[in-house]
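A protein chain is absent from this complex, but the other protein chains hold their places.
Note that the chains are named A and B in the order they appear, and that numbering of residues resets to 1 at the start of each chain.
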Amino acid sequence: MRAGGRFLNLALLLALAGLIAFPLAGSTFYTQLFTKIMIMAIFAMSLDLLVGYTGLISFGHAAFYGLAGYALALMVPKYEAASLWWTLPATMTVCAAFALVTGALVLRTRGIFFIMVTLAFAQMLFFVFHDTKIGGGSDGIYIYNKPHLRLGETALLDLEKLEHFYYLVLALMVLVFLLLRRLLGSTFGRALVGIKENEHRMRALGFPAFRYKLAAYVLSGALGGLSGYLAAVQFGFVNPEIISWHQSGAVLMMVILGGMGTLYGPVIGAFAFVLMQELFSNQAWFGAYAKHWQLAMGLAIILVAVYLPRGLAGLLQKTGHKADAGEPAADADGTQEGAHG
Amino acid sequence: MDLAFFLIQLLNGLQYGLLLFLVASGLTLIFGIMGIINLAHGSFYMLGAYLAWSLASMTNSLVAAIALGVVLTVLLGIALEWLLIRHFYERDHLYQVLLTYGLILVFEEMRSVIWGDDVHGVPVPDLLAYSIPLTENLSYPVYRLVISAVCLLLALAMYLLIARTCLGMMIRAGSSNREMAQSLGINIKLVYMLIFALGVALAGFAGMINAPLSSVFPNMGGGVLIICFVVVVIGGIGSVKGAMVASLLIGLAETFGQVLVPEVAGMIVYLLMAAVLVWRPEGLFRKL
Partner (left out) sequence: MAERDSAAAVAAAPGGGAILSTVGLTRRFGGLLAVNDVSIDLRVGEVHAVIGPNGAGKTTLTNLLSGDLAPSAGEIRYGGGNLAGLPSHRISRMGIGRSYQKTNIFLPFTVFENCRLAAQSRAPHAWRVFHRAGSFADINRQAEEAMAAAGLAGRRERVAATLSHGEQRQLEIAMCLATRPRVLLLDEPLAGMGPHESASMVELIKKLTAGHAIMLIEHDMDAVFAVAQRLTVMVNGEVIESGAPEDVRNSPAVQLAYLGGEDSLHG
């Protein structure tokens, strides 16, 4: 699990230090952009739990992201701020409950079926909010006030301030990473990987595979909900587009682009994906073609599919092995991970 | 609801279902036989519609546009299979998803570059531009009947192709046992290429003949793709018969849903799918 060894841990710590220092140097625009990217990173890590560790390729993960946004929008009073202490757990509970019900259904299927059925359920949710008046139809709803975060009477953070929100998101991203890493190193996590490798054998060994998969699905849904909550807070606005299948596609791309089954890979993937979008839509560089940035995105994705099956994390691991191999005490985990590939 | 109105909705539902079948049957064959999940299938439908519009405005004839369009979509299918798809048969579905999602973006933006982002109408050919009166104020457009008839003919042709011909036998052999088919000297590579091209052409053709009814607009492939996924899930992967039954079921459910319960019409097909999944997680039919 702790792939890549020493080199990798060092690289991750350096990156974290960079992210902590970033708002001090970055402009408003980039602080906002990086906040958005880190929210997507949480979203991508939650999907990695399914795709990379449990072998469940969900193409409908935006359902949880979008549902969380709507849950928050519908939960908060219109003209006053609500407390994060109860809106966040409540939102994640809603997403977990939705994951429990839909998971019980979609996990009856496997392979191509699973991909299509998860997509179809997300699409169903899309139409619930698009066609009915529940969430303002296709126009969506505004969230006028960001939630407040107080302890007693003292405000811990003011989420209206960009930097405060940035550090909250950064802290949550690190927390989710550590939580998932811990979880995946446990017997539970090993069982999930076993199910990904060979579910039939796991059942023959006495593992109730369905329950394990459902647990992973619910947890993934709740964490996806966390990212959706943060996104809704950042944008102050939800509409059905946040549940669209392009959203599900984008997050899956981040996971694969970064390198699934590594946790830090999807974080890299989120950065690479969003920054690539920014790059290709940069008018100064691409002129009239900046409008057609999706063309370059599409070609880049196809190239990754053809040439980079283990994602950017795969490249990083290779470098890591080379760097670690140069040291006298090479990390045992590193060699092990090499055989995993 | 009186009888004439009911009849019109019934015909609309059947026509919509038959059109879905054209797209979904290619999708299910590509899934079932080649083991490829093709997210870009909706893009072929969109390309068909745009080809029909642009070729029809060049040639002034929808029939000529469709004939030309079919040739182009077959060529596109062959080229795609040869360039990309065939390298993904043995790979995980995940990478097929990645590849075909990339293709969606490419096709959608190529459409934007070549044809722009406007909505266009395609005129119904003069010969078919009239309606059959049913009651004093209700009538049914002939063009819709023609679409249904053409779809039925194609469905019949597909049935004969799979059940009666040499290629069909190869398709069936390939779907049940790839190595066996290969050892019998069947050129499985060629069969796969033809199936993929057939699927692309069917989806494109559906877009072309439906262009006068649906008009032509950006992102029109996405909705069709997802409905066709539902069709394949309900019908069973790889089952052409299942695709037919499920297409008609969904065509009717959505058409009548929009008339009877418009608020929840968008959800009906998904509820239908959920119900089928509870009852039969593998879909209604198994294989061909």
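As a convention for this text, a contact is a pair of C-beta atoms (placed from the backbone, for glycine too) under 8 Å apart; a residue touches a chain by one contact, two chains touch by 3 or more.
In this text, all values refer to a predicted model and were calculated from it rather than measured experimentally.
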Contact list for the unshown chain, restricted to visible chains: A
Among A:20, A:90, A:183 or A:279, residue touching the chain not depicted: A:183
Touching the absent chain when the full complex is considered, from A:78, A:161 or A:203: A:203
Sites on subunit A contacted by the missing partner chain, in the whole complex: 182-183, 185-191, 194, 197-198, 200-209, 336, 339-340
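Going forward, only the chains that are shown with their structure count from here on.
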Distance from subunit B to subunit A - Cα centre to Cα centre, in angstrom: 33
Subunit B-facing residues of subunit A, complex: 51, 57, 59, 105-106, 108-109, 111-113, 115-117, 119-121, 123-124, 127-128, 130-132, 245, 249, 252-253, 256, 260, 291-292, 294-295, 297-302, 304-306, 309
Residues of subunit B touching subunit A in the complex: 31, 35, 37, 39, 84, 87-88, 91, 93-95, 97-99, 101-106, 108-110, 112-113, 222, 226, 229-230, 232-233, 237, 263-267, 270-271, 273-274, 277-278, 281-283
